[in-house]
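I have a structure I would like to understand better, so I am pasting it below and will then ask my questions one at a time.
One protein chain is absent from this view; the other protein chains keep their places.
Labels for the chains are A and B, by order of writing; each one numbers its residues from 1.
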Amino acid sequence: MSKLLEVKDLRVSFHTYNGEVQAVRGVNFHVNKGETLAIVGESGSGKSVTTSAIMGLLPKPQAEIKSGQILFEGEDLVKKSNKEMQKIRGADISMVFQDPMTSLNPTMKVGNQIMEGLIKHQGMSRTEARKKAVELLDQVGIPHPEVRINQYPHQFSGGMRQRVVIAIALACNPKLLIADEPTTALDVTIQAQILELMKDIQKQTESAIIFITHDLGVVANVADRVAVMYAGKIVEMGTVDDIFYDPRHPYTWGLLGSMPTLDSEEEELYAIPGSPPDMLNPPKGDAFAPRNKFALEIDLVKEPPMFQISDTHYAATWLLHEHAPKIEPPASVKKRMEGFAKTGGKA
Amino acid sequence: MEGTTADMEKMKHSSTESAPKELFVLAQQKEDTSEKISGPSRTFFQDARRTFFKNKFAVLSVILLIIIIIMSFVGPTMNDHGIDDQDLARAKMPARVPVLENLPIPGFEGVLRDEFKGSNVEEATNNAYSRYDNQKDFIDIEVLSEGDGSKNSAEVRATYRVYEAKGMEDEYFWLGTDSLGRDQWTRLWEGTKVSLLIAFIAALISLVIGVAYGGIAGYYGGKVDDVLMRILEVLVGIPSLVVILLMMLVLDPGITSIVIALTITGWTGMARIVRGEVMKLKNQEFVLAARTLGQSNKRIIIKHLLPNISGIIIINTMFTIPDAIFFEAFLSFIGLGITPPQASLGTLINTGFDNIMLYPYMLWFPAIMISVIMIAFNLIGDGLRDAFDPKMHK
């Protein structure tokens, strides 16, 4: 299991009229070949900024990578020029965005949009690229691909368009696919189809996937490992089993607890009160403290470091410190954990 | 994986060193600060006003316009010359301003100046003399090139001190006089007043008609809207230029007719926009809320809809006014608008063109005036548009 992508201490800020907004404040994670890492978090947690940084697509001059490394197959992407990144984008690393209704060029035939990358990165002729494009459309499950290749995006439904976007992303056999909430804008049934599609394709191509979502149900479905982000930092990271059976960070408890499940008859959903902090003036100490029922005094003073729970499982909470009182997850969360264990797998 | 474990260990040790034991108790739940709003809260209009005033061009334009409007009333009274005092003896005098005439700023010295060519200096000089009333004593000659006998090789610059020549050393015509001897300064400000008046009145009436028409169509919708919009579509299809021309042919020339012609064609744009906005707003929840609380249609229109469409009405008016000014100038220029001796920017520019070769200043002053006014209104309109757009609020 070799590391395909390694992000080390990444810090990204945005320069706005009101000041400097610290969107990403020291993020460390890695992705192995062929595995799926899910990044979970609320809006504003920094997940999209992180992936934009990986792709080199941060809007300049407002955004600045203040420090850190992004090692892709050993090379630091942060140090690469835009021209060098253009060779990597679409070929080695590609991306699928959230809104299929606006992600495709409305005045360009779908086939041409797929072929563009093939011609540029793989030097194919138009005929070769056309053939491959038809194959790709077939692969993503679009019927009559030879006909539909000449159609325009508005002639496709939302789910179909997302399949086209996936086809474009896969065209050059990328080693890493970043999917930024690809199913959020779709109906639940279509969502399931797209997720199945992505899993199938991953089996065929063995590419790694970074899957961004705020939906833990999706995480359970597709991910091998999970990173939970809050206020620009990763607060808990581990395998799917670690996170669902043995979560340690109060924020993760909150996320799990706020998932409605079919067999929660009585209690209210454990909802996390309040809203994410203002990243213009990040609070001293743990950013989650104001909303954390289980905050310790030290959370208000000092940021917790990453504590290791196992080879695969880490969490950044003072609750794991030897001096900390032993706190159990709230009842509703525990119930869910037991529920996961009983069904012997994901939720 | 080992490397990471070691890193983790290191991190844990370094930070736990400075983690005093006493702090590991549950925090007292202080007041929940997470719901606190961090910026000062402002109303929409305050935000709009802030954004507008940040736009330096727009603010400058407002100031300029206010000055121009004031001057258009005050200006004509500032000297003793009347609007229509004709005196051919004083025709075509250049601009002369006290104090400025002694500074090396061209244009206000009260002299006529031009270059003259000839095959030699003498011929060139004679050309100069014959243009300038043969007043040799009052013409200064400056030789630019000696020439060699071939055609137009010699060039002299002649400066004709007109005021002295006509015995008017003590008189000042700040912007000169026209071919009938009328004071340009007075006429310019009068003309500006007339043009602005026409434009404002026409714009105002268009506004009222347009808002009423569009508002009714948009608010009541259904059949009412259908009928009103069909009529509007046909009306819009008739080019306003054509209607204006036809109207001016039939009506007697004058301020009222121009206002009527401009109004007839000017309200359609506003009507369309207002209808669109009202339809958009009508379906928003706050209107529904007001209805649920039992407010009458009239109240809803006045209290809820009007404030929200006021922005777009104001912006549209800012662009209607320069349109009106342009049309008036255009009509007067082709002879269908204001007629002399009445002054308007259009007539002034028209006369100016007649004299562009020899006395270009007759054209420049009204031309600059109309340009400044039009640019100012456009900049203000742009500024207002940005100010009312929430995306532009910083």
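We take it that a residue touches a chain if its C-beta (ideal position, glycine included) is under 8 Å from a C-beta of that chain, and two chains touch if they have at least 3 such contacts.
Going forward, contacts and distances are computed from a predicted model.
Of the names listed as "Preprotein translocase subunit TatB", "Peptide ABC transporter permease", "sn-glycerol-3-phosphate dehydrogenase subunit C" or "Fumarate reductase flavoprotein subunit", the one that matches the UniProt record for the absent chain is "Peptide ABC transporter permease". Between the chain not shown and the residues B:82, B:239 or B:307, the one that touches is B:239.
Within the set A:25, A:47 or A:89, the residue that contacts the chain not displayed is A:89.
Among the residues A:67, A:125, A:155 or A:173, only A:155 touches the chain that is left out of the figure.
Of the candidate positions B:83, B:168 or B:367, contact with the unshown chain belongs to B:367.
Touching residues on chain A toward the chain that is not drawn are 55, 57, 83, 85-91, 94-95, 97, 99, 102-108, 116-117, 120-121, 151-152, 154-157, 165, 168-169.
Listed by residue number, the positions of chain B touching the unshown chain are 233-234, 237-243, 245-246, 249-250, 322, 326, 329-330, 333-336, 349, 352-353, 356-357, 360, 363, 367, 370-371, 374-375, 377-379, 382.
Just so we're on the same page, only the chains that are shown with their structure count from here on.
Mean C-alpha positions place chain A and chain B at a centre distance of 52 Å. Listing the residues of chain B that touch chain A in their complex gives 1, 5, 8-9, 11-12, 14-16, 18-27, 29, 32-35, 38-39, 394.
For chain A in complex with chain B, the touching residues are 17-18, 273-275, 277-278, 280-281, 289-291, 293-302, 304-308, 311, 314, 318, 321-325.
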